[in-house]
Structures are given as C-alpha cells and as structure tokens.
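Every protein chain except one is present and positioned as in the full complex.
Our next item is chain A:
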C-alpha cells in the first residue's frame, strides 16, 4: 500500500505541475485529496492491516497528503500574485499628467506692502488709523502748517470738490484727526495707510491716485535720534538686515527739521547702479520732527511735547520690492499681473 500511495503522489504532482490556472488546480485537489479521491480509498483499506503495518501506512498517507496540499497551495499563491500583478499593471497611470488645480486668488501687491508695513509697526507698538478720502482744506492743508496761498501748496496739485473740500493729497490729515482725539495727551503712535489723489496725468511714473502710509509718534521728549532708531528698525525688518540707512535734510511744511530717508541700494549694494542712479542710495520716504504749529493745531503743547512724522509711497515700495516699472499696472487689474502675486 505504501507503494500505491507513492504512485498516487507522483501522479498527482505531475497533474499539479500541469495545472495552468486556479480552476484546474482546484480539480486536481478534488481529484486527489477529496473525500472520494484515491488516497481516501487507500486509507479506507487500512483496517485490514496488521498492527505493525497500520502506523507505517498511516504515516505515509499523511505525508503524501501534506506534500500534495503544500504544492497546491504554493501554486495557488503564485497564481494569485500573478493576478494582482496583472491588475496593478493595468491600473498604472501617467503620474506626470497635471493635477487638479486648486484655484487660489491673489492679494494685490499694494495690499501686500501695506499689510507688511502695518505689521512691522504694530510690532513696535503702533496702531493703525484711518481717515476720509474727501477731506476739508483745514485737515489736509491748514492744520499741517500750509495756510491758503502757501507756496508749498504747489508741491501738491489738488482735486478740489468745493472751495473747502478736496480729495486728500496726502494721508497726513489723519495726523491732526488722531491728535485731536488724544486731547493733548501722549503718546500718539499711529500709522495711517490710505489712498490719496493729485492732479497728475497718468503715465509710467505718475498716477492721479496712489497710496501712502503716514506715521506719527508724539510724546514728551521725542528726539530726532529716535526717528533714526525707528527707521533703522523698520528698514532692517522690511528690507533686510544688511540694509543701511541715511538721512538727508529736506523740506516739508509740516516738519522742522525735515529729512529724506535713503536706504542702501539692494541691487548694487551701494556701489552705484542704474536703479540708484549711480548714487548707491535709494530714497524711500520723507520725514521730520513735527512742526510746532502742527502740534499746536492738533491740541498738543509744543513746549511739552515733540514728535516725528513720516510718509511713504506704497507704489514706490512695491515697485522697488518687485521690480515693477510702470505704476499703471497697479490700477489696470490685468490678471496676468495680479496672478503673479498669489504666493506673496
């Protein structure tokens, strides 16, 4: 019987090897290992065997069954794996095709500049103040030491609405408005971003509407050296640690002494290039110590209080920062322009 079992084993192994798919393998299993299969038949005749022979045949029968079982399982596994591989192959995609775009809008570069500058000054304890765009002559000019017929009014060509109302030419009127609210008590620490208007023909470097950010600090004992300190902190924070600052005397009716702030040119590092017109410096803002008349008109006692003010052009900052060469781009709203700022 042992030989018979061996014969069956060998015969079945050939059939397993010949099986080409899961189905034929299953048939081999049923044929040889099923309840009606030849091995079971052989085992049924074991009762007739002697006590010595029975364990030997039993062991052989188990060995044959297990061997067959193992072979079939291995072959099955191989078929499964091949099937999965085939499926994966079929599911393969071109991973270089473009992804589904997530639409993202953009922040206008002027807004970007304003918010960044606001944040720098907020960090230094300033608050953001706002004011109307249609202003009175008083706030826009007179309270800033620019009485009617003052020659310096020519520096700013004005859109008048009536004899007393105008489109503000600067964000400085917010100074007086804020000082009034403080009722003569310092400190006042504000920056005021906003739109301003001047009678200029629009071209690459002029715009009848543009944006300014005004700053004002009034308290007891404010010195011109403090203005330098604040500017140094601002410039390093906004333009970068490696930027140097320089103050130059200038003139504004609302400040005395007055100063222009220059920063070292980022393009050439100060050696002189086209951007800085060969000077190594770029003018970024106008500033000065608040004129006593302005303090007085804002309700502050110039004998007790002093302060400084500054004003900068937002477009100019944006043009410097992004290398924009035409101011009209800011107001055309061409999406090829705007879209470039969506990661700013």
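Observations on the structure shown:
Quick note on the criterion: a residue touches a chain if its C-beta (ideal position, glycine included) is under 8 Å from a C-beta of that chain, and two chains touch if they have at least 3 such contacts; residues count from 1.
In this section, contacts and distances are computed from a predicted model.
From the set "ABC transporter permease", "Inhibitor of KinA", "Phenylalanine--tRNA ligase beta subunit" or "Sarcosine oxidase subunit delta", the protein name that UniProt assigns to the chain left out of the figure is "Phenylalanine--tRNA ligase beta subunit". Here one chain is not drawn; of A:14, A:30, A:59 or A:122, the residue touching it is A:122. When the full complex is taken into account, the listed residue touching the unshown chain is A:226, out of A:142, A:180 or A:226.
When the whole complex is considered, the residue among A:18, A:164, A:301 or A:326 that touches the unshown chain is A:164. Against the chain not displayed here, chain A makes contact via residues 97-98, 100-101, 103-108, 110-111, 115, 118, 121-128, 132-136, 149, 151-152, 154-155, 159-162, 164-165, 167, 186-187, 189, 195, 197, 199, 201, 208-209, 217, 219, 221-226, 228-230, 232-233, 246-251, 256-259, 289, 291-292, 306, 330-336, 338-339, 342.
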